[in-house]
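Below is a structure I'd like to ask you about.
As you look at this complex, bear in mind that one protein chain is not there, while each of the others sits in place.
And then chain A:
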C-alpha cells in the first residue's frame, strides 16, 4: 500500500510502500524484498522530521512486533522493536518498575528509542536509552539476525543510528525499581537565564529528573526566566496513597491548552500564563503522566499548528559554551519567535552511540511553526553558532539541517559510515533523512 508519510511535525510528506510485519520471519522477508529505493523502519512516527520516511521505497511499520517479557529478578525487559514505552509503563508501574529513560512522550517504540538513543529529564544522571541496553537483535541488509552487545562496533553504530544499520527486532534493557507511582516535584521560578543555569548546575545532582521551561517571549532583564522542575520517584512516606499508573484518566486536555491554531498571540499569552501560574517555589506530588508526558494528554496536539506543520529545533552545546546558548536565547527573544514549550536541560555523559545526540552540556528545544518568515535563515545561523561551539542538532527532531553541517556536528560520522558500509554495502537501509543529510 502506498501511503504519504510525515513525522510528528507534519512537514515534507513523501510516498512509500508501508508494510507491517507480525513476526521476525515476515520482517526478514520484507527486508529481502526491498526495492531499489531501499527500506527503513518506522515506529510510532514521533520523530519530528523525515527520519522514518523513505520516498519511493519501503517503510516497515514495526508496531506489529509487540511481544515482550519482564524478569523481576534482574529487572530486565526484553521487548520486540515495536513495543511502546506506554505499553511497558502501563504494565510495569503497578509492579513497581519504571523505564530507565522516558522522553517527553511515552508513545514511542523501543526500536525508536534505541535508534534515536532518546534522553529524558534524568540524562544528567542516567545518560540516554542506549546506556541501559544490554543487548539487541538486528535484522541486517544481508538478512541475518545479529545479536549485538555494548562494545560491538555495530552496536555503537545502531544506538543513535536512526534505523540506517538495520531493523531492531528486539531489545533487552534494564528497568529501575520505584516504590510508588507518584513523583515528588520541586517547582521553582527563576528570574533570568543566568539564575536558571546556576540553579540547575548547583542542584541537578540532588534530583533524578530536572528540566526548565524557558519563557522565550520575555526580553531584557527577564530574558530566559524559567520554571524549573526537579523531581524524584516519591517514597510511600511522601504520599498518603499511591494510585496506580492510569493513563486513561489523562485523555482530557489540560486546561492550559490555547484554543484554535497556535499563533503568535496565543503563544505569547500562553508563555506569560505558564510563567505566572507557576509558584515561586513549591513542592508537590504529581502523577507520572503529568510529570513526564504533559503533552500526551492532548490527543493530536501537533495538528494545532495547521497544514504547514512545525519544526522543532533542539541543539546541545558543550559545558563551557554557555555564551553560545545565551546568544541564541537572546536572538530568539529579540526575534519574537513564538515557541510553545521551550525546554532547557543539562546533559551528563553520552552513551557511546556514534551518532547519538547527547553530550555533557546544555540542550535547548523549541517548537516553531514551519511557515514562519525568515525561519530557515534564522535556524541556519543557529546551526553555525552551535557547530562553532562544538555542539550539534538532534536528528530525531530535525527536518531541515544540511549535509555539510551534519558532518561538522557529528565528528564520528566517518567512523559510523565505515561500520554501516560494512554491514550494508549496497545502502539498502535508507530514509529521507539519510538522503537529505547524505548519510
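One rule holds for everything that comes next: a residue touches a chain if its C-beta (ideal position, glycine included) is under 8 Å from a C-beta of that chain, and two chains touch if they have at least 3 such contacts; residues count from 1.
Basically, contacts and distances are computed from a predicted model.
A.B. asks: Going by UniProt, what is the name of the one chain that was not included in the view, given "ABC-2 type transport system permease protein", "SDR family NAD(P)-dependent oxidoreductase", "Acyl-CoA dehydrogenase" or "ABC transmembrane type-1 domain-containing protein"?
C.D. replies: "SDR family NAD(P)-dependent oxidoreductase"
A.B. asks: Any idea which of A:28, A:86, A:400 or A:420 touches the chain not displayed?
C.D. replies: In the complete complex, the chain left out is touched by residue A:400.
A.B. asks: Where the complex has a chain not shown, which of A:95, A:147, A:283 or A:376 is the residue touching it?
C.D. replies: A:376
A.B. asks: Kindly note down the residues of chain A that lie in touch with the hidden chain.
C.D. replies: 4, 9, 11-16, 36-37, 49-50, 55-57, 309, 311, 370, 375-376, 379-380, 399-404, 432, 435-436, 438
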